[in-house]
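Structure record follows, encoded as structure tokens.
For this depiction, one protein chain was excluded, whereas all remaining protein chains were kept in their positions.
Going in written order, the chains are labelled A and B, and every chain counts its residues from 1.
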Amino acid sequence: MTDKKRYFVENMWYAAAWQYEVSEADNKLARTICETPLVFYKGRDDNYIALDDRCCHRAAPLSTGRIEGNCIRCMYHGMLYDETGQVVEIPGQEHVSKSLKVRSYPVEEKGGMLWIWMGDPALANTEDIYDFPALSDRENWRGFDKEAYLHYNANWLLIVDNLADFSHVAFVHTNTLGGSEAYAYSTLAENIQKEEDGFSMERWHRDSNNPPFHAKVVPPEEVDNKVDRANIIKMGLPGVFLMETLFAPVGWEEKHGRDNVREYRNCQFMTPETKNTTHFFWNYLHNWNIDDPAISASLKESLLEGFMEDKVIIEEQQKLLERSPDFVPRAIAADEAFVHFRNKWGQRLRQEDADNPLVYKENKRSIL
Amino acid sequence: MTDKKRYFVENMWYAAAWQYEVSEADNKLARTICETPLVFYKGRDDNYIALDDRCCHRAAPLSTGRIEGNCIRCMYHGMLYDETGQVVEIPGQEHVSKSLKVRSYPVEEKGGMLWIWMGDPALANTEDIYDFPALSDRENWRGFDKEAYLHYNANWLLIVDNLADFSHVAFVHTNTLGGSEAYAYSTLAENIQKEEDGFSMERWHRDSNNPPFHAKVVPPEEVDNKVDRANIIKMGLPGVFLMETLFAPVGWEEKHGRDNVREYRNCQFMTPETKNTTHFFWNYLHNWNIDDPAISASLKESLLEGFMEDKVIIEEQQKLLERSPDFVPRAIAADEAFVHFRNKWGQRLRQEDADNPLVYKENKRSIL
Partner (left out) sequence: MTDKKRYFVENMWYAAAWQYEVSEADNKLARTICETPLVFYKGRDDNYIALDDRCCHRAAPLSTGRIEGNCIRCMYHGMLYDETGQVVEIPGQEHVSKSLKVRSYPVEEKGGMLWIWMGDPALANTEDIYDFPALSDRENWRGFDKEAYLHYNANWLLIVDNLADFSHVAFVHTNTLGGSEAYAYSTLAENIQKEEDGFSMERWHRDSNNPPFHAKVVPPEEVDNKVDRANIIKMGLPGVFLMETLFAPVGWEEKHGRDNVREYRNCQFMTPETKNTTHFFWNYLHNWNIDDPAISASLKESLLEGFMEDKVIIEEQQKLLERSPDFVPRAIAADEAFVHFRNKWGQRLRQEDADNPLVYKENKRSIL
């Protein structure tokens, strides 16, 4: 038995799926999180259930099984699992050993997202799940009718890096989310708060033009106004990005109130599927003219265009890094926030390693 | 030099190819068996020849070569091999060293199948090849005009597992080969015989309905009759599955004779291509109304539909197992037969390891 490298902190809530991906009757979602194949389904009591997606008998996928109340039946030899992962019936066999079971995982709905706890269930506290009120407050905030999902062929931390330095907006998104290269030269991250679970920061672009995505949706008479533009960011472990975006009259300060401010709320959740692939969930909400569906549709299109610009470059990074295991990155001043984030993540990994070392066990009972 | 893991017993006859795949003039079949690339062809004397499919000179494939009598010519630099694998001509070179050769393998035709011996030719005894009379007796049994082949992205033993527990018929094949989930609850494997080279068993479904694949081909007045249905199975090393299927009047016993019994014979041969891929050969024969080609055509369609149901679940198993090297299967009562089969296979592997250990040799003459 030797040490095994730990890639993921287990005792954390991860964004697992938008609620609508699972909530339909008889719908089973197969999704891998932190290298663990899982099946998600909704039980008879509107409860959300996550189990290992491998029948304990011969590793057939439970996600091609059949939901029966709170249970799911493996459709290979018919074994029936309850919501705790215990086998409760084997067709043609009278006694069922208690040792026949798969692992079940705590799942909690919040803000339309299903969150999963990958570690010790005794440590799971649903109050630790990030709160982003706009996601739940659909009376005042309008987002997409179906929240959006992208699949990345890249390590999740490369997406965190991306979001932690908005100077990239100037070069990657010049004609979409950015608006000009000046954004990189004349603005800086401000008020960087380094926290135990991540960081927060602001970036102000004073007296600037409206960037294309915003210009497309404001009333025509506002398009050419100068604005003070702010992105106010919170990035939390593991991969929870929450942002307020403000477009305010030039010279605006918080004390002036937000009546004349156009506001957005953006969430982006990066959840590792494997070491080198990521589930990416997002929504973009606004709180004005929320009865006009064209605004949200335009924002979705603009943002997606920008996110695809990121995706191309991040997936190229991933490929180059996989081919260059000896690459040692060089730091620049703007790396401060994500260096802190990676340090905090690394501390949590090492802490779990100390508490509960991973070991390789030779598997003498492999059926391959 | 260190030990190397042995995955395949060498001293065994493996199903290699249906005869029609090789018998046409000038036809060369490239097929990998037990991780060994081979070329099969028919010689001048209607003899079947199998050689390593790598020219000993620079590893060009002989299967793109040219048959000349019993010989095959590599079409890279023109080296000519006889049926023993010896090089007998090098264009432009007078003397040919006896050390220039590739390995040749014993091949034998039986029941329309070409069987190959992967081990020591001195130990090859053609009488050890399984006999399945229906395959040769085409006067009384009708099967497919061209016997069928499927390629599996799965370890061959997962297919053996599948065939060793027919309770899966109830869940995987409910609407095709099975007919009802009752098959799993109300029937059990009977008369399990554990043998040195595999196992045999029966499974009776008394007083049952005709399953869909059979109902489609019997005369209309029989469709709704109740039947006693039997599957009588023999599974032999390495991956030879032979089955008698009977549909008899309710209450039938062997002593009543088989005049009123509808009979089928099914063979399925699972031959490892690599550790994780398998050649799957099959036929399904019947001995009544054999002049009606529609029956065999319908059976082929029904069975293929069922086999594709298996293939989907088995290839999913394979993927999950490859991603889960630490998966330890849990046994249930119905595993008895295949546990025995895997034990016998393991004994043979260990015996060959003891007789003839595999070792890694550093290859200092690799041309890559």
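We take it that a residue touches a chain if its C-beta (ideal position, glycine included) is under 8 Å from a C-beta of that chain, and two chains touch if they have at least 3 such contacts.
Small disclaimer: the values here were computed from a predicted structure and weren't measured.
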Full-complex touch with the removed chain, picking from B:H77, B:K216, B:R323 or B:R342, is B:H77
Looking beyond the chains shown, say which of A:D82, A:D161 or A:D228 touches the absent one. A:D161
Based on the whole complex, identify which of A:K98, A:R323 or A:K364 touches the chain you can't see. A:R323
Considering the complete complex, of B:A122, B:A354 or B:I367, the missing chain is touched by B:I367
Residues on subunit B that touch the omitted chain in the whole complex? 32, 35, 37, 53-54, 56-61, 64, 73-79, 90-93, 97, 99-100, 361, 363, 365-368
Take the complete complex as the reference. Which residues in subunit A touch the chain that isn't displayed? 155, 157-158, 161, 165, 167-168, 170-172, 181, 184-185, 187-188, 275-276, 312-313, 316-318, 320-334
